[in-house]
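Take a look at the following structure, please.
Every protein chain but one is kept in place in this view of the complex.
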Amino acid sequence: MNTFGRNFRCTTFGESHGKAVGVVVDGCPPGIPLAEADIQPYLDRRRPGKSPLESARQETDRVEILSGTFEGRTTGAPIALVVRNRDVQSGDYDALRDVFRPGHADYTWQAKYGLRDHRGGGRSSGRETLARVAAGAGAGRRPSPYRLAVPGRLIEVHAATDPAAMESEIRAARDAGDSVGGIVEVTAAGCPAGLGDPVFSKLDAAIAGAMMGIGAVKGVELGEGFGAARLFGSEMNDPITEAGFSSNHAGGVLGGISTGQDIVVRLAVKPTPSIRKAQRTVDTAGKEREISVEGRHDPCIAPRVVPVAECMLAIVILDALLEQAKYRGFSGE
Amino acid sequence: MNTFGRNFRCTTFGESHGKAVGVVVDGCPPGIPLAEADIQPYLDRRRPGKSPLESARQETDRVEILSGTFEGRTTGAPIALVVRNRDVQSGDYDALRDVFRPGHADYTWQAKYGLRDHRGGGRSSGRETLARVAAGAGAGRRPSPYRLAVPGRLIEVHAATDPAAMESEIRAARDAGDSVGGIVEVTAAGCPAGLGDPVFSKLDAAIAGAMMGIGAVKGVELGEGFGAARLFGSEMNDPITEAGFSSNHAGGVLGGISTGQDIVVRLAVKPTPSIRKAQRTVDTAGKEREISVEGRHDPCIAPRVVPVAECMLAIVILDALLEQAKYRGFSGE
Amino acid sequence: MNTFGRNFRCTTFGESHGKAVGVVVDGCPPGIPLAEADIQPYLDRRRPGKSPLESARQETDRVEILSGTFEGRTTGAPIALVVRNRDVQSGDYDALRDVFRPGHADYTWQAKYGLRDHRGGGRSSGRETLARVAAGAGAGRRPSPYRLAVPGRLIEVHAATDPAAMESEIRAARDAGDSVGGIVEVTAAGCPAGLGDPVFSKLDAAIAGAMMGIGAVKGVELGEGFGAARLFGSEMNDPITEAGFSSNHAGGVLGGISTGQDIVVRLAVKPTPSIRKAQRTVDTAGKEREISVEGRHDPCIAPRVVPVAECMLAIVILDALLEQAKYRGFSGE
Partner (left out) sequence: MNTFGRNFRCTTFGESHGKAVGVVVDGCPPGIPLAEADIQPYLDRRRPGKSPLESARQETDRVEILSGTFEGRTTGAPIALVVRNRDVQSGDYDALRDVFRPGHADYTWQAKYGLRDHRGGGRSSGRETLARVAAGAGAGRRPSPYRLAVPGRLIEVHAATDPAAMESEIRAARDAGDSVGGIVEVTAAGCPAGLGDPVFSKLDAAIAGAMMGIGAVKGVELGEGFGAARLFGSEMNDPITEAGFSSNHAGGVLGGISTGQDIVVRLAVKPTPSIRKAQRTVDTAGKEREISVEGRHDPCIAPRVVPVAECMLAIVILDALLEQAKYRGFSGE
């Protein structure tokens, strides 16, 4: 299912080398100012080709709002956002038509659907995240007394945690024709207490699903995360005082519901699967092949996960805010 | 929302100290043999009070099938499973009526709903997982050529990984009036390739949501998980040979779709928040209080997460199998 | 799918001659007073056996609230309502085990699922509506400044529109070993303007789906309904004045959204398919048979559709109120 969210529903479409990538946002409240200029900066930030360490693909992505606004404001109608694909060098992928790239969705997509658009990963391309960023950018436009902010950053690359060391690790991997993984942390500040459901649709469960739903992510944790396994209850529990919680080991969620503190999420991002180094694989006929993935690839995809993770976190929280608003609006009748 | 799953939809209900806990399973295929005796062993396995290291609460839970079967087989109608609550000592909780236990959902539930059933955690109690286990037990009854198995186990407690050492850690925590966290690993064997969607409804995203939706879980990872952040692409990518994948760093999912290998999931479980040790908190009037949570509590909840995680993983996979069956059934018309 | 509603979600379960019939209501706002005594009168009203013209089946249905309330109020947790089946004379149905009753779901259920609970129609029995009435009764308990009322009544039986004439038609059909159809009208008074969506999830579309989803209903119309096909636009359009709409040909919905006027719905109910008169049919082996359906059947099912239609209309409107409350609550933050 290509739709995310219960109340703020984002349906993305598009393939890496198709005509366009886009999203229909359904459930956005009416009256919110929204124009292309509000969304474009988020896409620019996500865009590759800005540093020598990133893919050189030139994506001069221009978003167009096709529907859902009138005189600069949302109307309550579905908002369709479309970005035309331009810098498409599909020929680059001809050699990959019948070969499954290791670490990619090539093999599994074929197993599932029986046919696939091999060009640039098709629907499974990271380019699809552009649609999520566009939707999340819209989410960020909502006026609110909460002043939600969702800053993310790269906190680790191949065990390095210092920015210069992280850059050095990425450079070394690139020069070796290889790639390297990393860890991203996103924090949501300004989220009120009371968001999320006690069972199944917990806020942290929704966050985990959203984050693991980003390509290349292999792990998600909140607050102490995996470190919680090494703590005592007396260390993990956040005492409550008259001034509020005195620590945030929980990462902003207790029993699936937000505490009002910062929501702190970390994502483990695997190394970019496309590497120049030779790898063993098979073709669609099952015959073994050696493959070296040429082309424009990020040696570390983690930095580019940052804006996507931010946008997904914003969408999850906005979705929960709308869910919670139901009760407020109802009792306030 | 108290419903989990798109095709195999489980709606749970019930509170720790209410009349009953149960689940309605909607979307179960017809013709599958199902009786109380098929479900009961899973509940018995989940039940506490079996070891000195577990809560002494005696839950002689007997499941009753209220609907959805006829002459021992499912009919395609919704299956209601109910377990009456019996060993209810609500009086134990009188002292907690107006106090928020640290690490629990007490504070957040109050923030969300404005009122709460304080007895034993109410709806946020771990007892609700009984309903998930019952549903998952039903899921396990499906006949299939795949012979899906979802064995789980405790692999770490407070950094200890040897069973005797783990038990010792739990005992020490208990004796100190404290609790301790752990890590659980669940593996799904026999899952065919092709399950899960490429975007949003990825199999690993669904698994992450399901696992983080279990109480006390603070982190989820597949395959190399957070370790992937320290690997090179040439280490992480699983080569494909004529005999299939030659390693499983991915943990059985690529691009959100199952590879046909084992699906390997790990969960970080925080220490049980209920501890005898004194903690600072506030009451519903906002006044500071010191609290010592007496009663029957597991010093380490991680072992009891195992059967719940197994059942949730079985449900996620069955749900994805049904989704995938749509295409098979359609093209086979 | 056995769930109805987007915000106020009702999942029913149970068969006519199984152990119980019930419903789980998920999404009910917290803080609403609710006890068995609030629901029971609705069930009593729906119950058959109250007049010589109704089925003599004695259903002393007692509802039990299994979850979702605490100290007499809803908590926001799912509300499970269960009614045990008692006066079950399954033996009556032995003769029907292998025969498809004309006009019933016997043949189609078998075609769909390959097996069926033949006793009293199984899941397709009208007894399932008991669960909807219980859910709708809960819906009626919500406190609101709107004072929503959903009175329904029988307005036509076999072309007769006078109550005495309708009763006479029913009596004549019964005495002839036959049954007869009728028309039910339900009006929702007190529904505010602004409920329903402009596309797909229109309020009238939701109402039509809910009403056609009641067994034996073959047609649904709002306002002028089929009569609108014989009107000019100048007759059909409701003029708007400073005092509001000056007529209600629309039946309370324009463009899928409520106008604030009464919502007027009519349902065509077919004659009870169970009749004593001999009918031709086949058995499960495909062999022709003659059948005469003995047992306790209403000669006209339309009167018993009234409370079900009322409850379904209440549920649809409450669901739309909650949906609309989202926007109110959100902008009011």
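We call the chains A, B and C, going by the order they appear; numbering starts again at 1 in every chain.
One rule holds for everything that comes next: contacts are C-beta pairs under 8 Å (C-beta built on N, C-alpha and C of every residue); 3 or more make two chains touch, one makes a residue touch a chain.
Fair warning: this is a prediction, and the values are worked out from it, not measured in the lab.
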{"item": "Touch with the omitted chain, as defined above, among C:A80, C:A105 or C:A188", "value": "C:A105"}
{"item": "Residues from chain A at the interface with the omitted partner, ascending", "value": "1-3, 9, 11-15, 18-22, 24, 26-27, 30-31, 64-68, 70, 73, 75-80, 82, 112-117, 122-123"}
{"item": "In chain C, positions touching the absent partner", "value": "1-4, 6, 12, 100, 102-109, 111-113, 123-124, 128, 156-159, 173, 176, 178-183, 193-202, 204-213, 215, 218-242, 246, 250-251, 253-260, 268-275, 277, 279-282, 286-288, 302, 324, 327"}
{"item": "Those residues of chain B which, in the complete complex, touch the missing chain", "value": "7, 29-31, 76-77, 144-146, 198, 321-333"}
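We take it that only the chains that are shown with their structure count from here on.
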{"item": "Distance between the centres, which are taken as Cα means, of chain C and chain B, whole angstrom", "value": "37"}
{"item": "Inter-centroid spacing, chain C versus chain A (mean Cα positions, whole Å)", "value": "44"}
{"item": "Overlap residues in chain C, where contacts from two or more other chains coincide", "value": "30-31, 76-77"}
